[in-house]
Structures are given as structure tokens and as C-alpha cells.
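I'd like to ask you about the structure that follows.
The complex appears here without one of its protein chains, the remainder shown in place.
The letters A, B and C name the chains in turn, as written, and every chain counts its residues from 1.
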Amino acid sequence: ACGSDTSSQSEEVSTGGNEAVTHAMVFKNTGNPYGEKMMEGFEEAIQEVGGDVILRSPDQPTAEGQIQIIEQLITQQVDSITIAGNDEDALQPVLKKAMDQGIKVLSVDSAVNAGSRMVHVNQANPESIGRTLIEATADMIDFEGEIAVLSATSQAANQNIWIEYMQKELEDPIYENIELVKIAYGDDLRDKSTSETEALLLQYPDLKAIISPTTVGIAAAGKVLTDKGLSGEIALTGLGLPSEMATYIENGVTPAMFLWNPIDVGYAAGMTAHALAEEEILGEVGDSYEAGKLGEKEITEDGEGTEVLIGDPFRFDVNNIEEWKEVY
Amino acid sequence: MSEYVLELKEITKKFPGVIALDRVHFKLRPGEIHALMGENGAGKSTFIKVITGVHAPNEGEMYVNGEKVSFSNPKEAQELGIAAIYQHVTNYPDLSVTENIFMGHQKVQKLTRRLRWKEMHAEAARILQSLGSNIDPKADMGSLSVAQQQIVEIAKAISTKAKIIIMDEPTAALTARESEELYKIAESLKEQGASIIFISHRFEDMYRLASQVTVLRDSKYIGSWAIDDITNEDLIMAMVGREITQVYPDKKGDIGEKLLEVNGLSKAGYFADITFSLHKGEILGLTGLVGAGRTEVCQSLFGLMPYEEGEILLNGKKVMIQSPKEAMKLGIGYLPEDRQAQGLILQWGIGKNITLPSLNHFSKKGWLREKSENEVAKELGEKVHIKANSIFDLVSSLSGGNQQKVAVAKLLTKKLDIIILDEPTKGVDVGAKSAIYDIIQNLASEGYGIIMISSEMPEVIGMSDRIAVMKSGRITKVLDKKQASQEVILEAAMLEKKES
Amino acid sequence: MVKHHEYVQRTLEHKQAFSLKKFFFQWEWVLILVFLIVLMINSNLSPYFLSINGLKDATMIFLDKAFIVFPMVMIMILRDIDISVGSTVALSSVVMATVYNSLGVPMEVAIVICIFVGALCGFINGLLIVKFKELSAVIVTLGTMILYRGIAYVILEDQASGNFPEWFSFFGWGNIGGIPFILILFIIFAIAFTLLLHKTTFGRQIYAMGNNDTASRFSGVQVDKVKIIVFTLAGIMAAITAIFLASRMGSTRPNVANMYELDVITMVALGGISTAGGKGRMLGAIIAVFIIGYLQYGLGLINISSQSMLIIIGALLLIAVAIPKVNLYHTFERLKEKRKARTRNK
């Protein structure tokens, strides 16, 4: 799914009359392969069940840009909008407007608040992400030593929740010898993530591991550790794209890292959008529906809202990276 | 070889809407100093730019040493030995003196194309020395005074080993003394075999230097004469198309009570202990060498440059002047020395320029009333005899003299008592000069007190009721009209400082 | 005896003759033409475009930053530029949300504080620019751009702040008599700023300074004061943008309005205001706001990808500024002359 696809798709929309069901998906920004894969899965799902697809993203990852796009989608009277929000709250008014006009709204990947969506398609339970990352790290450093976190921007909602759960997990007495010394922010910029990593190394000479729950951060850290020849001395783990991380998994800097399959996440979102649009489900707790190749899915509670959980994060290591790096 | 180093025939140059040159002829002999004269806007500068290849003529032919040429850029003219010192400074303020001299024909190592800085600095120093100046070749051009910059421009022309040197009003910014130095330089260049074309509005320059004079009027060629073959009157007649017999008008009004008193005004680095007074209806000439600090004193009075010590009394009352707006409120107006950079908004029409200082007269609570604005602009424009069709004509399209008249008209809209004129006739032709003198004298007779800065000795003596002479930031002498003579003034301006 | 009085007394025309040709060879006509073309193409491409609701909603989307266009026109006429406006939007909205949520200040007061913060940001820009004349406005506002947003981060850290009262959403979403409130306010400001720039002494002084700052100072224009006022206005309008933005999003964060300055500058430049100063009119910029707004909206309706949108906007800007390089009027005259010459030669 890329730009040209999108526009050809849209022509169908404008010529195809109003009878076909149209599902729209809005990702955070363009030029993000993770998002492209997710949209690919979304499109695949809709093609399976029938309907038109509109795939849009602003050029910058801002809520303002997404608001513009959503307004345009409302004008086009699409049947559902699936959004990966750039801001939890800021989209609420415009998404509410969409829902008031009968458009089904669901979020995927990074949630918007409960009031602005009908359901959230959650790639993985944040608690399990936090736990998995800590478990893996502890394993790599023999339950002992200083660790640090390299996150995206200081206001990235997902990352913050994951970090919160990591901290909660660390309270478990089996981790008493592990100390989280710093949370650094690389703003999802290559250069900033690099200098933040370098600063971590300088500041904490005894550092044993870095956890980076962001694809840009983990790749930048992987590069720094590789260049400094710290493979084996400092372990790196987190959430990364297999394609970006293949080199560092193969060279041992990252013994293991995690991610879900964005294609599946997008696919699930597409199926959920379809179910909502067909009014098979209303997005309430207990609703269940058939999600194609993923089987039956059930809607569960998530804080104030509801969600569909796809599964636990998938572990990538030397044994399987070869087959995945070409995929996404 | 041809009899003429340079010959132009039937040159015509059109700008959008203007014919700047209309079938102009010109002939220059080897080793000749040839004056080019004419009113402001006659087309002299344009003519020069055609010769140097800046402008391409629309029609006409040009011969250098008998060979027909046509330049597509200034570089080609330079290569044929033509160098020019343009009317408006064309230097690089951020670059060193050496670079300014050699820009366009730097010395480079043949193989590596590396610039030969040492050689250029030495050469620059040598040329400057030969011109009797010891400006540091490494100094920034922007830090030099106008006169020093002029010297550098001449050095630049010399450094190209030019055979034809053109000077467009080189003396406009110079005092008598400095002009004298320039004459010597010009003559020595001539002796070395160069031909010089010389533009000036000063008759002294022409009589002192030129052997031949060519006159342009309204873009047209009027004629060429040997200096000895034409009388002053005929020359003026040729230039302005009418007779001007008396350049300095007679005083009409009386001198009244004291308007302004300045006591011990000082500003570190610029001027010190300035004390003088000004009366109603009086014209006070302020003269001295360029760089004496006259402009700074007057700008202090006008609130542009805060003074540090001393006091200013207006009508006996002590006042503080901190901005031009306050100065104008108190009745002081100032005509800046650089009319293009400081005096006018060239991209605007005449009318809007005239009314800019007094916009609140034509507005109600900030809203402009363009009708009354335009009427006043027309009235004032006519009062100073601006030569144009309408008040909407752009100032940039006017000649220097007419631009100056617009700048003067700006001062007349305010209710002012004191008018400070900084070099009001710089670069202005005889006709316009006499008109400006006339305006000044009329203003004085209307009761304005006038301070006139000027570097032209005859003008100061001819116009002023009293003359203050400045040297290095101090007033060295105040003279009455009767005491004044060129010698006395020069002595005061050059006087060595007394031991203190 | 005294001959120098024999001047030909000239009269100066003081009523501007109306020239139909000049009137029609104005940049604004080109813009209007472009605008109509944009409307036409859009309505052909998308059946949704010409719906009244669509057009109305579209103005709601793109007008928020357009408020900054007005003072930016003045700033660019002054030959300056202000690249800190986006940060000012962020800071003033963050302060508004914080005083409302953390200090319990009533929303009405918070709005006033927001405008005050914007004004203060603009005032500081103006003050630094006039006090440090050696530095250009780009330099100063580049510094404050980073500083203001930095302060917004210090205040709100990683939080969003919202929970505004119900009525606050009226700014971003409300209609009066079926017309979006934001559009009404935009029109009011458009008229006010147009009059201010073209019909008052203040506006005249802005043009004077843009053409020749020194000459203006020598003519008694209080250049420092004018400049500070204009930059303060920019701050105030940024604060107004902040209110609309916060209202539309129901909350705010330190990273809102990122790069708004570039969008605003694009609109102003398309409106025919040259960054070389002294030229251009308010009307042009106002039309440009609608051109870019509706173009983006229309392209969005046919789901053009945002990368193609970037290319199209860039190209439009280039073409738009390239056209007047060939001075319309003069080109026309020159062409006529050439044609005449050719017929003469034949």
C-alpha cells in the first residue's frame, strides 16, 4: 500500500457510487514502513470481506494533520474510520463528530481515549509488553545490574504506559538486584537517539542493558553499541522492526527483541471495522465476531473503554530473524 | 591609429518609459581631460554606463582606438582599458580595501589559480601611497570615510592600468582641499598618458582640469567645445537652456531673536564642547573638512544620536531631544546628507514622500485622508519647483536635483522653526542649485532659523550670515559673513589643535 | 536683473488617473483566477466538494493558522520574518490550559491570559529585534522559537491538558446563523487588518519602513515602536490561533502547531508579499489563504497522498511567485511594442 495505490483506490470511490461500503484508515504519518505494513493488512482484510479502502496519513505525525484528514473523510461519508492516533485526547471532538454522523470509529496501534472510539484494536497488552521486556532483560543480564530505558518522545502515550508497566514489574523481589537508572528520550530522531545513547554509556559506565520500546530508538542504540564494540557487554532489547534490527540481532548486540506483526494488527483492525460497519458488533464488552484468518475475537474491557487484544508480542532472535527481516 | 581613443556616434538608450540618451555623440583624444556636463537627469551617468558596458545601447556605434566595439558586459570594457568610478559608491563594505581595489582583476598564481594576497596587499599599499594616502589595505572598506572610499575607487581604476578613466562626480563628497588633491592625481594620470572623462556639477572642477567640455541636456547632445572657446554664461545657457546670472540670491528678511542655544554639547568619540547659537531668519553655515563631525552634531540636535553632555536651549527653555519625532515636535527639521539612503523612499511617489513626516496632519485618529494629503503634496511640490508630471511619479525616476527638492519639500509640511540642511546641494546641477539656494533664502526670510552644512567654500560664504568651522569634533571658529574668506575658513578647518 | 526667478511654474497632477489596464494587471486577479480554477477542478474531481457543509467545514479546518497571516503580512512588508509563531501558539495554549486546570482560574480569565502570553512573546521578539539591530529578525525569532516551545515543554512535560468547559468548544466548532464562528471572526479580522494596513498612518509607516528603514527614521517615524507593535500583534494573533486550536482538539500539548510558521509564510508569499519588503497587499494574502486551504481540502477529498500534496503545494508556490517576476503590466506593454515593431518591419 503506497501513495499511488491510495489515489487509484480513491477513484473507485468517486466513480463507484455510494453503494459500496468504504473503510478508511489513518496512520500517524507517511513514510513509516511499520504503518505501511499495517495498512497493507487492513487493505487485505477489507478485500476479503468486500468494500473500498481509503488509506491516509499526514506528512508530519501531528494531531492537527489527522484532524484535517478525518474532516475530509467525514465529508466523503465513509462507513468506518480506523485511526492510529497521534494524540490521545486531541482527536476526540472530530472523532465524536464522525460517530454522530453514523461513522464507525475504532483505533489501532496507539489508542485514542475511550470517549472518541468504539473499540481499540490492541496489538498487545501493555502489561504483558512491560513484563516480557523486563523478563527478557533480566535473562540477558542474569538478574543483576543497572539498566536504562531509551524511549521516543516524552509524551508518546504507548511508550509511557509500557514504561510504567516495566517499572511495576521491576518491583517484583526477584528483580531486586536490577536498578533502572535512567529514562532517556530520543524523540524518535536518529541523531538525538544516538547522542542520548552515548550519554547513557558515559554516565553509567556499569550499565548492563538498554531497553528501547521504540523502533527508531532501538535501531539507533543498536548502531551505537555495534560501533563501540560493546556486543556482549551491554545487552539491548525492546520493540523493533525485524528489518531494521536484523543486523544487530545477527551480530549479538540484541540477543532478542519483540514486536507484533503489524500486518496482522492491520488485518484485525480491518475485520473489526467491517464487523462494526455491518453492525455485527457495537463495540461493547462481550461482543464477538469472526476475524478472518485470526479466528474469533472477543471484545474485552480496557479501562474506561473496550478493546480487542491480538496477542502477546512476538519474540525475534537469531533463530528466526532471517525469515522475518524480509517481511517487515 | 585613430585620432580618438574613444568615439561614440548616435548613441540612444531607452529605459521603460524614458529615453535616457537620444543620439549622443562623444569624442575623446588621447591624454585629454574631457568634462561632461549637464543638468541632473541629463543622462550623463547613463552615458558612462554605456561606455563601460553596464548598459547596452539601443542604437548607435562605439569605437575604441578606431575599432568598432560593442560590450555585452563590463568585463569586456575593462579588458579594453576602460575603468570607471561611479557616481553612487559601488564598493564592497564587508571586504578589505585591497579586495575592493582588485575585485574583478585579482592577481592569481597561474598554475594553482591561488590568489596572491601578499602581492595584492603590497600593490594596493603602493598605489594608495602614490595617491598620497596611507589607508591600511587590510582595513574593511565599510570603516572608511566617504573621502577615503573615493581614494580607493581611484586606486582601483589605476590598478587596472586603464587608458580611459571615467569619474562620475568624484568631487561631490570632497572638500575644497581634498578636491585639490584629486586634481593633482588626475593631472598625473593624464601625464602618464591616460585620458579622463570627468563629470561634475562644480565649475571649478571643470576650469581647473578639463580642456574640452561636452554638454548634454534632456538626454540630447548639445555640443562640444574647447574650454577656452566658450564663456561661462554660454556654457550655463547650453546646460540649462536659459540664463542664470546670479547664483546666490540676496538676503531678503531680517535676523530676529535667538531661537536655539547649544552649550558644551559632547559625545565621546564624535564631538566635544560644541557651543553656538541660532537666530530667527539666520543662515548659519557649518563647514569643515569631511569627517569633522558636523553631521553628528546636527544629528544629535535632531535626536538621532543621543549626546552625552551639555544642554540645548530652545527659545530659552532647556529641552531634551531623544528622537526625531520629539525634535520635529519641538520645531527642528533635518535634511540628511545622503538623500537616497536617508532622505527618500525611492520606490514611492513624490506625494507620499513629501507627507511622510507629517502624516498626522492628514489623518483623523490615525485614519488617512488621502485627498487633503494629495493637495498639500501638490502645493509643496510646486513650491519647490519639482520637475515632474504628477505627485504620483516615482522618486526613483527623478534626477538628483529634483530628488533633493522632494527632500526639502518634506521639511515644509511641519510647523518648524529650525531647519538643518546637511549638504543640500551635493551632486545637484547649477540650475537646481540656484533653485535650492532660492528656497533656502525664502525660508530664512519667512523666519526659519537655518543651519546649513556644506563643504563647498563659495556656497558657505555666499549663503551664510555666520559661519562656524569645525575640526576634529570641535568648533574652532565662528565667523561673521564680513570676516569670511576662503583662507580664513581653511585655516580654521586645518588648524592644529591647541595644547590643552 | 535677477534672472533666476524665471522658472517655468510647473503644475503637478494630484489626482490619480484611473487606468483600467493597470487595474486589471494586478496580482490579486491572478490569485482570484487561481482560486476559481482550484474550485472548478475540485468540484469536478469530487462530488462532495461543492456541498455547502463541506465548504463550511473546510474553512473550519484551515482558518486557524490563517489568523497569523495578517500580522505576518505586515512583518514581511517590514522586511522581517517571524518564525517563532508556531511556538507562541504552543506556549500560549499550554499556559491557558495549565492555569485553567491547575490553578483553577475561570476559563474566561484563562483565555485572557492566553492572549496576554501571546502578546508577551511577540513583544519580547519585537523588543529584542529593535534593541539588537545588528541581529536580523530571523536570528532572534529562531532563538525564541526554540525557547518558547521549550518553556511549553517545561510547563506541561509529557501531559496533555484539556477538560475545558463545554462552551469553549464553540470557538472551534460553533456556528452563528449557519456560518462557522471562526469564519466570521476571520472576516472581521480581515477587514480590520486590511483597513489598518491600507488606510491608516500606521499602515503607511509600515510600508515606509519596509522600503527604507533609515529614511523613515529620519522622517520622524517611530520605527522601534511600530516594529514592536507589529510583532506584538503577531503574538496576539498566534494566541487567537491557539484558542481555536485548543478548542478544536479539546486539549493541548507542548508539541501542537509544529511548523505552522512555514505554512503561514507559504500563504503570505503566495499572496504576493515579497520577503524583500515594502510591497504587497493584505487582500492577496487573504485570497492565498483560501487557495491553499481549499486546494488541500479538495485534494484531500480525492484522497491524494500527503507526499503528492507536498509536491503540489510546493509547485503551486513556485509557479505563483514566478509569474509576477514577469511584471504583468510591463510584459504586456513590451509585447505590444514588439508586435508593433514587427509589423513596422514588415
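Quick notes on this one:
By our rule, a contact is a pair of C-beta atoms (placed from the backbone, for glycine too) under 8 Å apart; a residue touches a chain by one contact, two chains touch by 3 or more.
Quick note on the criterion: contacts and distances are computed from a predicted model.
The protein name that UniProt records for the chain not on display, among "Dihydroorotate dehydrogenase B (NAD(+)), electron transfer subunit", "NADH-quinone oxidoreductase subunit K", "Branched-chain amino acid ABC transporter permease" or "Hydrogenase expression/formation protein HypE", is "Branched-chain amino acid ABC transporter permease". In the entire assembly, the chain absent from the figure touches the shown chains A, B, C.
Screening B:7, B:39, B:123 or B:178 for touch with the missing chain picks out B:178.
Contact with the undisplayed chain is limited, among B:291, B:447 or B:462, to B:291. Within the whole complex, the absent chain has one touching residue among A:128, A:167, A:231 or A:247, and that is A:247.
Screening C:145, C:160, C:230 or C:302 for touch with the missing chain picks out C:145.
Residue-wise, the contact with the chain that is not shown comes from A:219, picked out of A:83, A:134, A:166 or A:219. Counting the whole complex, the residues of subunit C in touch with the unshown chain are 81, 83, 128, 132, 134-136, 138-140, 142-151, 153-154, 157-158, 259, 262, 265-266, 269, 274-276, 305-311, 313-315, 317-318, 321-322, 325. Where subunit B meets the missing chain, the touching residues are 49, 52-54, 73-78, 84, 86, 88-95, 99, 103-104, 106, 108, 113-115, 117, 131-136, 139, 145, 147-148, 151, 175, 177-178, 181, 268-272, 289-292, 472-474, 494. With the whole complex as reference, residues 1-3, 29-33, 35-36, 59-60, 154, 182, 184-185, 190-192, 194-196, 198-200, 202-203, 219-220, 222-223, 227, 241, 243-244, 246-248, 250, 325 of subunit A touch the missing chain.
Convention: only the chains that are shown with their structure count from here on.
Greatest Cα centroid separation from subunit A: this falls to B. If you average the CA atoms of subunit A and of subunit B, the two centres end up 72 Å from each other. Those residues of subunit B that touch subunit C in the complex are listed here as 16, 242-247, 249-250, 304, 323-325, 327-328, 334, 336, 341-348, 350-352, 356-357, 359-360, 363, 366-368, 374-375, 377-378, 381-382, 385-392, 410, 434-435, 438. Those residues of subunit C whose C-beta lies close enough to touch subunit B in the complex are 1-7, 9-16, 199-202, 204-205, 207-208, 211-212, 214-222, 278, 330, 333-334.
Those residues of subunit C whose C-beta lies close enough to touch subunit A in the complex are 45-48, 51, 53-54, 57-58, 60-62, 153, 157-160, 162, 169, 172-173, 245, 248-259, 296-297, 300-310.
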